[in-house]
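All remarks here apply to the structure that follows.
Just one protein chain is left out here, and the rest sit where they should.
What follows is subunit A.
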Amino acid sequence: MGVEGIGARVARKEDKRFLTGKGRYTDDMVVPGMKYAAFVRSPHAHAKIKRIDASAAEKMPGVIAVLNGQQMLDDGIGNLICGWMIHSKDGSPMKMGAWRPLAHETVRYVGDAVAVVVADSVGEARDAAEQVVVDYEELPAVTDAATALTAGQPQLHPEAAGNLIYDWAIGTSEAETDAAIAAAAHVTEMTILNNRLAPNPMEPRAALGVYDSAEDHYTCYTTSQNPHVARLVMSAFYNVAPENKLRVIAPDVGGGFGSKIFIYPEEIVCLWASKRAGVPVKWTSDRTEAFLTDAHGRDHRSTVKMAFDKDNRITALKVDTIANFGAYMSLFSSSVPTYLYATLLSGQYAIPAIHANVRAVYTNTTPVDAYRGAGRPEATYLLERTIETAARELGVSPAELRRKNFIRSFPYQTPVIMNYDAGNYEASLEASMKQADWAGFPARKAEAEKRGKKRGIGMSCYIEACGIAPSAAVGSLGAGVGLWESAEVRVNAVGTIEVLTGSHSHGQGHETTFAQLVADRFGVPIDSVSVVHGDTDKVQMGMGTYGSRSGAVGMSAIVKALDKVEAKAKKIAAHLMEADESDIVIENGEAKVAGTDKTVPWFQVALSAYTAHNLPGGMEPGLKEGAFYDPTNFTFPAGCYICEVEIDQETGKTDIIQFVAADDFGNIINPMIVEGQVHGGIAQGIGQALLEGVHYDAQSGQLLTASYMDYAMPRADDLPSFQVSHQNTPCPGNPLGIKGCGEAGAIGSPPALINAITDAIGNNDLSMPATPQKVWAAIHAAH
């Protein structure tokens, strides 16, 4: 490892511009003649639109156009779609209701867009939007998914009878699983709620649509995690424009956490309105619009049975989950509570029989889709709360119960599709218990007791599936896209290098880690390597960043391209030095003939490729190679998290005393960035477990948590100093041995925290977020 190569703690190259306020985000983009959009949104959770009267709004100062959904329909703009087909147990396809970018018949959640105003300024657009009179006929609303499934409830979409999108199952047969449960020595049963979250990236969503009538061409600047997918979907399904007439640029993007994977109405409307109104149209969400319309995360209600034999070995697991999808099926919503969730229900444990049933349900709420972890936090929370509870019921140590059930030989085929390639769960368990001084806990608890505090400790052993995923595999499971990644490595004429990647960085630090990879390969300084991403005109087709895939999949594509560049460079160097190609090594910025003092500097190799004065016979000029990498399997990061808390019994307030994370991420390119990802993930997980929760009024469907006055985000002083470590087993499935680290923190932490709090208060009946009021009530209920 060099000082800037693989494994080095290189400071992030991109931070200079971010920290000095010089990042260039979508809202910073200015094009000549640009105007501003404001959306007219439904104030009702469910209503029929009887009439839209824009006459007053059209007369307002600065107004250029007021456009509606009927016009969009007339122009042939398609429905928003969900791109992952799930079939119900009975073989029928999922029931997808129509989602119009601008509703013209029915609104189905508070915030549903019904019209757009384009005006000279944001203020004028908003003033005019308030003057658009929409005549609604209010309908009853339902916000809770379990309720929405019952008889007599409001029906959202004619396509989905009883609001049921699909009723899907996976794993061992139900009969076999039931039989194993019936034969068990002990069964732990629980109802597990996974709270609904608002993603809250620091940068709100934004879009700038620019129509060029001379070329009949569109440019869309937007806050996207995957600009090529955005272009594909907008072209192929929404009929905005053919791909060659649509350029999508995702410039600096300030966080996404999944919410910026999906294609939303606003970017389509900005593009379409730009043509209709004849001006470039920009929209930037405000924070309340973000709470209302950014796809939410999680919102599961599950029941679980975990069965044990007399030796405390798990014999079966049965899970029944109701997943709230909100008013419409967002782009990848269907995959989250199925293939990203139920396939992980084996956790780190050898469980011979697993049966999971998942029902996806429409409600009059914001659409729900992938949010950091996507399905895997739900699986981990369910399993780790259940096994912890089982340990308490069985009167055994939670660590011992886990240890006894760990999978120990690999590869391991679970009953729920996944085939784990490698892992050492014991190593992370041991490391975290040692770090947390697990053995010393009783003494600390006794000492806290003297101060009148209730102290508790909890653990969570998570596994996740990252790097999604082999295209053929996801295709067979219903995905509408492949999940490979692309890269191009361009060596310039004097040796600087550009990496064009289909991955997209919105906080992950790709400009640094990807450059480290190249620096490592050729021994060139990372400052001579630039990473280009986020522009469909510059970069070849790519799939973008989510599911912790940029390392395992995106960097593997770069490795493949580097292999090709290296091979050609060696041929050139061998030719220049009149040596055998197999004797050439490239390191420290030069090509050498091994065992001699013959060298050619790297820039000379590059220059030779481009002058082409003296290349090996038949060789094409240039030094530029592309590659596509399709993974062979998911990757399986895993780890053990331990959390220790103290509870103020009088107020129910939780103080996190220590938080230990021991992760197995495979090989690591930049430990500092990986630790940052873990810290951020744990902060989000603690946010979910302790503070965050989206709430709707059950009757009216109004969003009660539409600002930071009511939606509690974690602040620095809510968090302890994290203790993180790694026990890495290299991933056998990709050339770098990388597993992925972007989501682990958010996956592993919530159950550790809730296990600790319930341990402290002696009452297991506690749901997330464990607010002071809930913890206080649980303490009182226990006594």
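Here is the rule we use: a contact is a pair of C-beta atoms (placed from the backbone, for glycine too) under 8 Å apart; a residue touches a chain by one contact, two chains touch by 3 or more; residues count from 1.
Following the convention adopted for this analysis, contacts and distances are computed from a predicted model.
For the chain that is left out, the UniProt protein name among "Phenylacetate-CoA oxygenase subunit PaaJ", "ABC transporter permease", "Xanthine dehydrogenase family protein subunit M" or "Acetolactate synthase" is "Xanthine dehydrogenase family protein subunit M". From the options A:Ala11, A:Ala594, A:Leu704 or A:Ala782, the residue with contact to the unseen chain in the full assembly is A:Leu704. From the options A:Arg126, A:His217, A:Arg313 or A:Lys598, the residue with contact to the unseen chain in the full assembly is A:Arg126.
Mapped onto subunit A, contacts with the missing chain fall at residues 123, 126-127, 130, 288, 650-653, 691, 695, 704-705, 707-713, 771-773, 776-777.
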